[in-house]
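Here the complex is missing one protein chain, while the rest keep their positions.
Chain IDs A, B and C follow the sequence of writing; residue 1 opens each chain.
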Amino acid sequence: MIIVMKPHAKPESVQRIKNMIESKGLDAHISNGKEVTIIGVVGDKSKLNDQNLEIFDDVDKIVPVTESYKLANKKFHPEPSLIKVGNTVIGGDSLVIMSGPCAVESAEQVLATAHAIKKSGAQILRGGAYKPRTSPYAFQGLEEDGLKLMKEAKDETGLSVICEVTSLAAVEAAVKYVDMLQIGARNMQNFYLLKEVGKTGLPVLLKRGLSATIDEWLNASEYIIAEGNPNVVLCERGIRTFETATRNTLDISAVPVIKEKSHLPIIVDPSHATGVRKYVKPLAMSAIAAGADGLMIETHPDPASALSDGPQSLTFEQFDLLCKELRPLANLMGKKF
Amino acid sequence: MIIVMKPHAKPESVQRIKNMIESKGLDAHISNGKEVTIIGVVGDKSKLNDQNLEIFDDVDKIVPVTESYKLANKKFHPEPSLIKVGNTVIGGDSLVIMSGPCAVESAEQVLATAHAIKKSGAQILRGGAYKPRTSPYAFQGLEEDGLKLMKEAKDETGLSVICEVTSLAAVEAAVKYVDMLQIGARNMQNFYLLKEVGKTGLPVLLKRGLSATIDEWLNASEYIIAEGNPNVVLCERGIRTFETATRNTLDISAVPVIKEKSHLPIIVDPSHATGVRKYVKPLAMSAIAAGADGLMIETHPDPASALSDGPQSLTFEQFDLLCKELRPLANLMGKKF
Amino acid sequence: MIIVMKPHAKPESVQRIKNMIESKGLDAHISNGKEVTIIGVVGDKSKLNDQNLEIFDDVDKIVPVTESYKLANKKFHPEPSLIKVGNTVIGGDSLVIMSGPCAVESAEQVLATAHAIKKSGAQILRGGAYKPRTSPYAFQGLEEDGLKLMKEAKDETGLSVICEVTSLAAVEAAVKYVDMLQIGARNMQNFYLLKEVGKTGLPVLLKRGLSATIDEWLNASEYIIAEGNPNVVLCERGIRTFETATRNTLDISAVPVIKEKSHLPIIVDPSHATGVRKYVKPLAMSAIAAGADGLMIETHPDPASALSDGPQSLTFEQFDLLCKELRPLANLMGKKF
Partner (left out) sequence: MIIVMKPHAKPESVQRIKNMIESKGLDAHISNGKEVTIIGVVGDKSKLNDQNLEIFDDVDKIVPVTESYKLANKKFHPEPSLIKVGNTVIGGDSLVIMSGPCAVESAEQVLATAHAIKKSGAQILRGGAYKPRTSPYAFQGLEEDGLKLMKEAKDETGLSVICEVTSLAAVEAAVKYVDMLQIGARNMQNFYLLKEVGKTGLPVLLKRGLSATIDEWLNASEYIIAEGNPNVVLCERGIRTFETATRNTLDISAVPVIKEKSHLPIIVDPSHATGVRKYVKPLAMSAIAAGADGLMIETHPDPASALSDGPQSLTFEQFDLLCKELRPLANLMGKKF
């Protein structure tokens, strides 16, 4: 941590900070510049409440030099993590595709989808049983009944299954049925929920919050890992910007940035990122070319009648075609699919 | 709802949509324009899953004409709501100030603060017992012990008290001690939690999410009211933008926009909006001049040693001075304080 | 400037940077921390091309500690600047109101407006002769004929006049007619134009760009001042965010932040910030309460038939009422109006 003093800071202001730092067992390195003095703090900065240094006299600003996340940080864990979900491995040289409906609606819908996506090559079935919806009057999900339908589909097809959880009650139900838990974008900083999914030990797909920086996202993953659960996969699904041509703005740069800063795998969800079916394929392609470890893509037997997010869902035929087009690209990128 | 067709949409595409709309018991008004055809849907649009119309052939876009929130909507409830919290009324011609530390740390801190802010004119004591923090390694709050300290301060000073809740467990604990529940920015779309605080019937302060539109915010309030709890106060606390000179960007326009669209009271939190102590006063003044019903302002006996958000906290002396400066402005705006 | 090295940076990487810095006649202070080494650069950093240090081996990041603007910086010019426009002074204890139509349309319109706003207390007449419009098919302004009408209104009423300039040709024409030049938001980083208005010596109103940080805005003012023209007034007019309830988001915090970082006066334009007439008054009030030195407010004899930005324009009656309501607030804030 670096403390930048204001121009013409009084020597006693600098001395007071130096004394405080040393009283905590840390070292203070002082550089007297032409215009400003800076103080480098050397040692374990958790001994300081760094923010509050800002209100000492003559302090201009505080500059952190190390990230606050440790367990998710590539600096301390250089090898990429491989996360096992049922028989599937996420990360490394495999490309994983999760697919299925936004919301679980019926046994027919889920089973038909499971068979179709399996045939096209997807490894994991997704389906929402607890749906966070902007309006209280929109369909809120089948809850535990939906989880049971996902389990049936898993038993019948051998696919692994993932469901979003939105409360402790949902976590307690979901662990009985699914292979992987999903934390949605709106709950990325629901720290209470992050700890709860951390305690389960199950693999967790952590979606990026609509306005979360990459740094905050990795800190959110740290909440899960700090509970003893290292099985975290990140999912970029678009951030909120001023542009309205797409529902969100897919931050494709997040893929290489995460690969640079963390060892966790990252997948991309082009369906939620755009909200528009015809943009799913180009963004799925771009995600793989950028180095993503997988994709989450919405499919539905009849998108026009879907109870949630129909306009972005692919039909089975469209999904099958997409998988066929993805395959040579995945191979070119050194990914098995 | 209006359906805008693509140029050169086929007549049969228009007919198919018309049939579908009418099959739901709604009316379809068709306008054939020079370039495009539009279809106005007349009737209760909840009979349609409006989004999925987008994937009918030749549809260009869907334009909603009515808001999805009803109970929070001024159109259906033109009189401003007055929300009672203990002996204090929020809304109407009163100006309410909530103040206290970001995090409850000790009995001494909370009691000293309660006495100080009461003397300066604040009506409600705030203090966090459950703290959502970006990093899992930062102080997370005293939890129920913190709630007890808030209750003690209430009993000793007669101030009403408000605490943030972050989980069902926190709600169940808080209802035993506090007069008002707070939903923080990060939980604004934690719909499960919104329903839970709705069920308590206690007044709820609903902070705006970092990237929530005003429309989403009002929809979030609708979740609480739909549980039979109309006692919602909104709190603008800054949104996330590209500007980094302040921690967030206070959206001061939200005050008149909420007054236009809703009957709910709105207060402003200049402390979290800026993260910088010296900007609290000008933004507090601007909030009142814009028509806000109150303020939430952080105070701490010793900001330099605060365990959370010290740099934005005022000392008691600074807070007292601020209240003295706010008073004539509040009166000018027709607010009692 | 501070250079933060990666963890485990090689000693020779550090040495190479130290050598380079010293070869430029600067000093390098090295602090070896527990996790990382930092290098403080002491001296005139313009001797370095600071950005490119980032690609030396083992460099993690570069942290600037001083602002790149000097002439606009309060650190080197602590007294607030007073800018004279005709007989009016902007800054200090006066409140200045600029008002008039978005676009100059006719002699009748401009003269009627000039008389009306003068009567209500405004000191400066605004009116656009060169209009930057999103679509090439929208009204583009009367150009020099518009400037002449502004001059007529000035001669008849004694008001000072301000017009936006969008090209060198417009600057050359405008200096013959107006008292103050305006650089619009879209041209805030048209550096060529900034230099040209700098050369004129006339007072300049520099509007903030839609996505400009405060730091970039002050750097833009530096372009004007560096040409020998210190007569710059800043104008906050809303930034672009995700919120769509208002056309832009008024960044009210910019007022105190500018007062902290610069000696230049700052005014606020609530008309462009919101794009909605009914929000002009609350935002005008909030701007003054936040400490703004003035306001720019659109008025039009007949907003419904205005050729540009009608929906945000006030009628003369509304403007007169607004001025009456602003007066006691201005006085409370210690501003003469």
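The rule is short, and it goes like this: a residue touches a chain if its C-beta (ideal position, glycine included) is under 8 Å from a C-beta of that chain, and two chains touch if they have at least 3 such contacts.
Quick caveat, the model's predicted, so the values are computed rather than measured.
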Sole residue of A:I214, A:L264, A:A306 or A:C323 that reaches the chain not shown, by the stated touch rule: A:I214
Which of B:T66, B:N87, B:S305 or B:N331 contacts the chain that the document leaves out: B:T66
For subunit B, the residues touching the chain missing from this view: 2, 4, 6-7, 29, 31-36, 38, 40, 42-44, 60, 63, 65-66, 75, 240-242, 244
Interface with the unshown chain - residue positions in subunit A: 211, 213-215, 239, 241-246, 249-257, 260-261, 273-274, 278-279, 282-283, 285-291, 328-329, 332
Subunit C, residues in touch with the chain not shown (by the definition above): 46, 49, 51-52, 54-56, 68-69, 130, 132-138, 140, 166-170, 186-187, 189-193, 209-211, 216, 219, 222-223, 226, 240, 277, 303-307, 309-311
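Convention: only the chains that are shown with their structure count from here on.
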Set of chains adjacent to subunit A and to subunit B: C
For subunit A paired with subunit B, centre-to-centre distance based on mean C-alpha positions, whole Å: 26
Subunit B and subunit C, separation of their C-alpha mean positions in angstrom: 31
Touching two or more other chains - residues of subunit C: 241-242, 244
